[in-house]
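What you see is the complex with one protein chain gone and the rest in place.
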Amino acid sequence: MRLTKRFILTVDDQEITADLTRGDGPDSLRLADGEGRDLDARRVLGGKAWSVRSGNRHHLIHLTSGDHGKMTATVDGRPVALTVLDEMRALAMAEMAEQDGGGVLAADIPGLVIEIKVEPGQCVSRGEPVIVVEAMKMQNELGAGIDGVVAEIPVSEGQAVNPGDALVIIEPAAE
Amino acid sequence: MRLTKRFILTVDDQEITADLTRGDGPDSLRLADGEGRDLDARRVLGGKAWSVRSGNRHHLIHLTSGDHGKMTATVDGRPVALTVLDEMRALAMAEMAEQDGGGVLAADIPGLVIEIKVEPGQCVSRGEPVIVVEAMKMQNELGAGIDGVVAEIPVSEGQAVNPGDALVIIEPAAE
Amino acid sequence: MTATGKTITKVLVANRGEIAVRIIQGLKEMGIGTVAVYSDVDREALHVLCADEAVPIGPAPASESYLVGEKIIAAARKTGAQAIHPGYGFLSENGAFSEAVEAAGLVFIGPTAESMAVMGDKLSARRKMRASGVPVVPGTDEAVTDPERAIAIAEEIGYPVLLKASAGGGGKGMRIVHEGTEMAAALRETMGEAGASFGNDAIFVEKYITDPKHIEVQVLGDGQGRAIHLFERECSVQRRHQKVIEESPSPSLTPELRAEICAAAVRTAEAISYRGAGTVEFILAPDGSFYFLEMNTRLQVEHPVTEMVVGVDLVRAMVEIARGGGIIYRQEDLAQRGWALEFRLYAEDPSRNFAPSIGRIEALHIAGGPGVRLDTGVYEGFEVPIHYDPMLAKLIVWGETRDLALARARRVLRESVLHGVAHNLPFHLWAIAQPAFIDGSYTTAFVGEHFDAADWLPELSGRAREALLEAAVLEAASGDRNDAPAAAAAPRAGNWHLNALRAMTRNT
Partner (left out) sequence: MTATGKTITKVLVANRGEIAVRIIQGLKEMGIGTVAVYSDVDREALHVLCADEAVPIGPAPASESYLVGEKIIAAARKTGAQAIHPGYGFLSENGAFSEAVEAAGLVFIGPTAESMAVMGDKLSARRKMRASGVPVVPGTDEAVTDPERAIAIAEEIGYPVLLKASAGGGGKGMRIVHEGTEMAAALRETMGEAGASFGNDAIFVEKYITDPKHIEVQVLGDGQGRAIHLFERECSVQRRHQKVIEESPSPSLTPELRAEICAAAVRTAEAISYRGAGTVEFILAPDGSFYFLEMNTRLQVEHPVTEMVVGVDLVRAMVEIARGGGIIYRQEDLAQRGWALEFRLYAEDPSRNFAPSIGRIEALHIAGGPGVRLDTGVYEGFEVPIHYDPMLAKLIVWGETRDLALARARRVLRESVLHGVAHNLPFHLWAIAQPAFIDGSYTTAFVGEHFDAADWLPELSGRAREALLEAAVLEAASGDRNDAPAAAAAPRAGNWHLNALRAMTRNT
């Protein structure tokens, strides 16, 4: 018996569908609208990497999994951030994102709020700098994730923040 | 509330009792009949070692856990094999060992049986060579674990064996 | 005052990160006991794990721990260390600290407070150098307050000129002036800034050298007027005025120029009876002339390239000088062999203007093999704290020639991995692939001129990308993060089948 499961990959903002088929015989993977291909891949280096063969060619893919399907890979010294979710989880995540709408700007590293550049009620456009967080003596300017109106700023200047803390909440602009 | 749990350690064939006390405040350990001592120890190196402080002194203890309470440690380049079991498990293990009596000589590495030096019914004394197993082109002579009489030899010369396979079973000598 | 035959059997290392680890390794190889100090967030840092003893010195901010001289001296006393090695940064160039160490009856493994003071003031250093016959950038040797005087000097040496605070540093307290009409305002502003920032508004004028190269010379002084050099390093690859790649030898020096610049460095060290290891920094103008820039009175981040090329141990040399054993090398025995490059591994994102990054080191693998040295301050599983410099480690690569060293660096960088924080390993791969780097013509303007944060990462080949996607799907299929270790052995088929069935059902 062979069973197929669909995965949604996001690499460099590009979304790719992959169907993995397993069961009797080798695993096989079909990428996007391509042909299915038998896989010759093994987890190596104590689980930290995959050894992937294709014909004679060999590729070593270093891979670290994070939460919510996020992964960091390194291929020939080139780091790649990607997200891989099975179809059901991808749907669930998309629904969550829809509800949020990208309007919550959160800290991605711990640091100190140095400057708040906007006020509640102010209109901002996607990418516009709204807040400056200092980490390791370096100032990081963070931009709005969406076009909209600043609804709330739950932090104040001089405050220490941790990753995930909401910094600026933006209501999406009416369509 | 502070609770104490007793552990039985075996290091270099020597048995040591250790009482670990936990609860409010720092963990504390009492070794054998010594005084209890507060512990300042943390797991480091991604879980592969312990950083243990005692006053200003610092010790890095590399530690790998195996099955049945077996551990391998390295301290200042010196490997140490030890067994650590909480009291209940130590009792259970001792009961098992009692039933076995040490009469089963098992392979400790995979290899090929090269020579069987004894026959069923033969008297052997502890340490006497009974079987030769070749691994990596090197011959390993294995000795009897106890004084006794050879009861059974479940392998034959030329046979490949895996770790844990019984090679020679010896009935303990009557006391 | 000279130190002769001082007993040093235990040394406290007043630093953290890779340099503390490096120093501890060197001390251990000398049979000397080692004491680490650590702030609250560094209890599990590598330098603590390496040391024989470790003493906590307070909260995470450096101003409450690594920068508090009294706590460090108290830790040395408590552990019975006879000497303190300051590393670089923190208290390494703080004259008051070195005096306090010696006042406490301890040995400071570094220069005298006098040397630090002379070199810490740019005007006094200029005067000292000029008097010793070391070339300095054309300009004044005295503070200027009158714009007319400044204009007269500028006209003499030619525009553009730089107004520089004597007490300045780190790119602060400087202004470029292109013509006389700008002078009065610029002078006023620079004086104001210098007074506010450094408590000293002395300003001088010097010629502004466009696109120079940064060349420095390693020296060792015996503290009694004798010094030797250990050849040069070139450190022109900088971002945010901070070095990221250093090499030795410099590809820019002819043998004659090397001899001249190294001799100037020895004169510099001898002029101040320098004690210990120091670095004399020069700028090399496009026309081949070189000028004294400043002297760093400590062990330098990039000291390993000198160690690999000259075959020496600078930490050992420092300790022996501090012990009173003098300089352990003779100038005539020293020679450069091969080529070494150092790549600083920073937790920073080149695509985001090199913004620092923090997090847990999830994976760290630096490829080994011949000619590779790794000086690291971190390990897999370590949480990079927010409070300190984001430099995690240094990769140093040696080869018989510059081309071979570059080829080796490329191999090692391509095989290396760091997950958990943004980092600059791929930046190094980018840098060593640039024509201006390969031919050695790069200047301090290299990164600014050639690096485009929006377009620098190479595309993966089609096959590599496919392999990546395959691995990623298999990784996802073998379970989420929490059961990954178990899944390493075998995919959890049962669970997966169930999901698959559900997914199929949903699809139909």
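Here the chain labels run A, B and C in written order, and each chain numbers its own residues starting at 1.
Rule of thumb we're sticking to: contacts are C-beta pairs under 8 Å (C-beta built on N, C-alpha and C of every residue); 3 or more make two chains touch, one makes a residue touch a chain.
Note that the structure is predicted; figures quoted are calculated from it, not measured.
For the chain that does not appear, the touching partners among the shown chains are A, B, C. Within the whole complex, the absent chain has one touching residue among C:Arg373, C:Arg402 or C:His450, and that is C:Arg373. Screening A:Arg42, A:His68 or A:Arg126 for touch with the missing chain picks out A:Arg42.
Panel shows chain C; residues 21-22, 25-26, 28-31, 50, 304, 307-308, 311-313, 316, 337-338, 367-376, 400, 404, 407-408, 410-411, 415, 482, 485, 488 of it touch the chain omitted from the view.
Summarising the interface, chain B meets the missing chain with residues 3-7, 9, 11, 16, 18, 20, 22, 27, 29, 31, 39, 41, 43, 45-48, 50, 52, 54, 57, 59, 61-67, 69, 71-80, 82, 84-88, 109-111, 135-138, 140. Chain A residues in contact with the hidden partner, per the touch definition given at the top, are 42, 44-47, 49, 51, 53, 56-58, 60.
In the analysis below, only the chains that are shown with their structure count from here on.
For the pair chain B and chain C, the distance between mean C-alpha positions equals 48 Å. Centre to centre, using the average C-alpha position, chain A and chain C are separated by 33 Å. Under the contact definition stated at the top, not a single residue of chain A touches 2 or more other chains. The residues of chain C never reach two or more other chains; the list is empty.
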